[in-house]
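A single protein chain has been removed from this complex, and every other one stays in its place.
A, B and C are the chain letters, set down in written order, and residue numbers restart from 1 in every chain.
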Amino acid sequence: MGFVDLLQSIIPPALFFSAPLIFTALGGVFSERSGVVNIGLEGLMVMGAFVGIVFNLAFADVLGAWTPWVSIIAAMVVSAIFSIIHAVASVSFRADQVVSGVAINFLALGLGVFLTKQWYGKGQTDMVSRPFYTSDIPFLSDIPIIGDIFFKGIYVTSYVAIILALIVWIVLYKTSFGLRLRAVGEHPMAADTNGINVYKMRYIAVILSGALGGLGGSVYALTIALNFSHATIVGQGFMALAAVIFGKWHPLGALGAALFFGFAQSLSVIGGGVPLLADVPQVYLLIAPYVLTILALAGFIGRADAPRANGVPYIKGNR
Amino acid sequence: MDYVIEMLNIRKEFPGIVANDNITVQLKKGEIHALLGENGAGKSTLMNVLFGLYQPEKGEIRVNGQKVNITDPNAANDLGIGMVHQHFMLVEPFTVTQNIILGNEPTKFGGVNIKKAEKEIQELSDRYGLRVDATAKISDISVGMQQRVEILKTLYRGADVLILDEPTAVLTPQEISELMEIMNSLIAEGKSIILITHKLKEIMQACDRVTVIRKGKGIGTLNIPDTTVTELASLMVGREVSFETKKAPAEPKETVLNIENLFVRDTRKVDTVKGLNLDVRAGEIVGLAGIDGNGQTELIEAITGLTKSHSGSIKLKDKNITNLSPRKVTESGLAHIPQDRHKYGLVLDFPIGENIVLQTYYQKPYSKNGVLNYKEIYEKAKALIEEYDVRTPDVYTPARALSGGNQQKAIISREIDRSPDLLIAAQPTRGLDVGAIEFIHNKLIEERDKGRAVLLMSFELDEILDVSDRIAVIFDGEIVANVKPEDTNEQELGLLMAGSNKEKAGAE
Amino acid sequence: ACGGGSDVDNGSEGDAPDYTAAIVTDEGGVDDKSFNQSAWEGLQAWGEEHDLSKGEGFDYAQSNDASDYLPNLTSLVRDDYNLVFGIGFLLEDAVSDVAGQYPDTNFAIVDTVVDAPNVASITFAEHEGSFLVGVAAAMKTESDQLGFVGGVDSDLINKFEAGFVAGAKSVNPDIEVDIQYVGDFSSADSGKLIATRMYNDGADVIYHAAGAAGNGVFAQAKDIKQNDPDRQVWVIGVDRDQYEEGEIGDHNVTLTSMVKRVDTSVQEVSNLGVNGEFPGGEIVEFGLADEGVSAAKTNEEALTDDIVTEIDNWKEQIINGDVEVPQTRDELESFESSL
Partner (left out) sequence: MTSNKAFNILIPLISVFLGLVAGAIIMLIFGYNPIHGYAALWEGAFGDLYVFGETVRQVTPYILTGLAVAFAFRAGLFNIGAEGQVIIGWLAAVWIGTSFEAPMIIHLPLAIIVAALAGAIWGFIPGLLKARLGVHEVIVTIMLNYVALYSANSIVRNVLSDNEDKTEKVAASASLASEWLQGLTYFSRMHYGILIALFAAVIMWFIIERTAVGFELRSVGFNKHASKYSGMNVPKNIILAMVISGIFAGLAGSMEGLGTFGNLNVKSGFTNLGFDGIAVALLGANTAFGVVLAAILFGALKVGALNMPTEAGVPTELVDIIIALIIFFVASSYIIRWFILRFKKEEK
């Protein structure tokens, strides 16, 4: 297998693996940048996957080709609403945000599987009939080499994810909304005295993380898993959280980290069939993404400074 | 009426405490109006009410004669009221401009138009002589400039009334007089100012009228020309106060702390202590005077073992303690009242009793073979709390629930009780009221009289001048002068602290 | 249809037996589209046959976790079921333990062997079924390149692999089979990636023996078909007839499936129990002859007559004993050299 072939068999899957992580990690960036720790990303993804699949199954006949798109929007909406629980607990009720996030994880999985059993009478849904399919990007895919590697047989959602990361970067760093959001996560009282409603900003940020987590979960479900069960989302949310921290709470950093995870993961699966790596015992390929992340953190990424007020409930009037 | 602001019969309660009890303040247009009171008197609370951060339980606010309801800081802004808070409200990783426009951003195509804002702010700064670099990051600029940023922030929002909450507490004498000038130029532009302070001299110097608050109650408003420092002081405290700390002349003995040619780097790997030499002898209090950021923090951290020095030596009673761990340094006979009592001095969630043994928990009788003896610990704590008059319901109460002054007393009791050879006190009276300050000053002098060496670091020149037997001025990581308090004054000290000595030396 | 083939049920038709049976699933419910579901269907059919209803005469207990196997088995024993099935080799230890504890109860284990006098071990000749789908694949391929995606690299799945390769090479010794294991039976994403690579590398028929991970293989095949309806991509399903999984628009990418009649086996073993002929301590193997394993022929469009003929031809030979299908990689090697 030539090098280009190798890239061609690794890059598109890497992009497809990364997309759900990118979406969810961007949600995490919003939430944590506003000062709300979000361990609940996993649960938000579960909710997104559940809703995306259920919606897809229910409306495939009505919506036709639009089904997957409408499904992920439905998943975003429902997960956004679901995330309000975390917002209420950690913003209004001054809950320990880690604890509340853990509760979100348990709750989403419990509810998802419980409702699946209620509605379908079994522990997993059917396969959706209208998932996302890969496509070639017109024109770009005709570029030699580059086109083959980056623009052939790729899910549109992967591009959406990358573009969204850029948008989030612009929103956070170039708009007044972003300035306010970051201020709330660094020094909520300063923001408050500048007339910014800290609670509102944090609610918005958590709800955005819900929407994006739901998007991540539903994209995972509609590109990769194609049905919903207790085993659909297992740890991807935690990987997204890791991408947030690895990426130093920066949208483009999170994008890079998620792409790295996706690349490493696709390499670990594909590697078995790549002559160069065929002799490497599979376990090394499997653990490579995780070990590399640790080494990167220990070696050159180093200390990551969280937003200063991350995890601290804001109590108005407290000095 | 020509009052811009009237706060009439304001009452504000916090759980278990009436912070403002029927206070009235009226601000005339174009005046500098002082708000005077002890710590905890309720000054900040009153102003936070005016700024919309708190809602009063009772009372009425009028702006230009109109009754208003100030629900939040935005409402205050709209009414032309701006506030510079006691603790700066600046987002450190942001630039000056970002901080100023926050919440009020000019936009272009939906994005923040930062270029335009920068230009506007630079212009505004120049107009009032504020000398602020609009593009600098807050974490990179001095405290003085941070304060000017805060002032700029109110001006940018078009404030006509500025509330300055203890703006001088963190400034050098020179910076203070600069601030006074700025205030005058603001008045000249038609603004009105409320200045909170408990420094009487400043009030006499800069203000037109003063309202005195004591224990949440308004005592009255006076015209500055009609009053004196002594009158204001007794109004504020409610009794006669002596301004001089009484103490016998020092009798310095052998050298306890000896620092030679010390170099220390800060977290950014920049030298902040550069070849510093300092001696402190038994039986004397050495005051370390200097503007914040000239290496005093790193110096103290290096002595106490919290930071490593990279060359030079520190000796405590002839024992070399350079780069020993904090534990070893403590055991060698050093006690340290830290600058930031919440960050370093206390584990706020521990009971007071456990805070009392924070450095000695592992020693007998507090623990034996690694097992704690709570009976001994709490007995000790009870004894100290009694002796130092720490007001707390009991020794099991978390330190967090104590007032600032009582927290500080607990720390001091712990440190002094270890009978150290050297006591380092960093800003020991910051944020405390007159009573507590008196108590602490007397304790320091008492320790001196017992033959201990005391190093007192403070940004308050009054304190340095009152308490020290000798003053070491630190500038740019070096001791640039050693002077006796009786041979100097605030003005001269201020100049030394600003490096006049060194510059002169360089010029020669 | 094949349930009727057993000769034991005639006498007991109609009257409710005092013999009761239940199954314990492995991780995954009775709706897993795989052999938990198959087993439950078999038990339900058996219940119907004897006029029993769920909870009265037959039932199931679902395991959510490996630690649930034993309590589930035990609770069914203690509910006085006469015969308790452990569905799947994962339950081997649990069945072996509980069989020792309750020697008076009958147990059966599917897909592996537990050596105890009160346990019937139900196995299937997966290698033979795999041989037939290998034949189909070899007939269908245009690139002479096939893929095999296994779940976990174990003796059981190696049987599928060996049979498949043997079948394909028997038709055309030049065919290459690209073999890769997912590492588990659940990672559909990994399954999809592996399939992506195999199809990219030129394989046009992939046989998966990877449980839910195999869903990824279907997903990838359908994806290719969606983009390029003219391209030749096929999947061979496993355990049940996975025809449904292959539907994509007007096409269907499921060439055939290696069907394991777990349902029949459960039904038959239960009936043996009813008749007092419970095969305790024995290994009951279901193979081609009794339709215990087979190649599904649902996709008539894809499975042309000559392919079907060829399959039936080889099936004959295997049943006759003319062809001995290899079960391990070693056996495969000597099989290949004998070609």
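Criterion: a residue touches a chain if its C-beta (ideal position, glycine included) is under 8 Å from a C-beta of that chain, and two chains touch if they have at least 3 such contacts.
Just so it is clear, the model here is predicted, and its values are computed rather than measured.
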Chains on display which the left-out chain touches in the complete complex: A, B, C
Absent-chain contact - pick from A:L6, A:I22, A:L109 or A:L164: A:L109
Contact with the hidden chain (one of A:V98, A:I137, A:V160 or A:V312): A:V98
Residue ranges of subunit C at the interface with the undisplayed chain: 27, 55, 59, 61-62, 64-68, 70-72, 74-75, 78, 89-90, 93, 97-98, 101-102, 152-155, 183-186
Hidden partner interface residues of subunit B, rising order: 304, 306, 325-331, 336, 338, 340, 343-350, 354, 358-359, 361-362, 367, 370-372
Subunit A residues that touch the omitted chain in the full complex: 85, 89-90, 92-96, 98-100, 102-107, 109-111, 113-114, 117-118, 231, 234-235, 238-239, 241-242, 245-246, 281-283, 286-287, 289-291, 293-294, 297-298, 302-304
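Everything that follows uses one rule, which is that only the chains that are shown with their structure count from here on.
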Farthest chain (mean CA position) relative to subunit C: B
Chain ID, smallest distance between chain and overall C-alpha centroids: A
Euclidean distance of C-alpha centroids - subunit A vs subunit C, Å: 36
Centre distance in Å when subunit B and subunit C are each reduced to the mean of their C-alpha atoms: 77
Length of the line joining the C-alpha centres of subunit A and subunit B, rounded to whole Å: 45
Residue numbers of subunit C (touch at least two other chains): none
Set of subunit B residues in contact with two or more other chains: none
Subunit C residues within the subunit A interface of the complex: 28-32, 62, 64, 178, 180-183, 186, 188-190, 192-194, 196-198, 200-201, 212, 215-216, 218-219, 222-223, 226-227, 245, 247
Subunit B-facing residues of subunit A, complex: 170, 174-176, 179-180, 182-183, 186-187, 189-197, 308, 316-317, 319
Sites on subunit A touched by subunit C in the complex: 1, 5, 8-9, 12-13, 17, 120-124, 127, 129, 131, 133-136, 153, 224-227, 230-231, 266, 269-270, 272-273, 282, 286
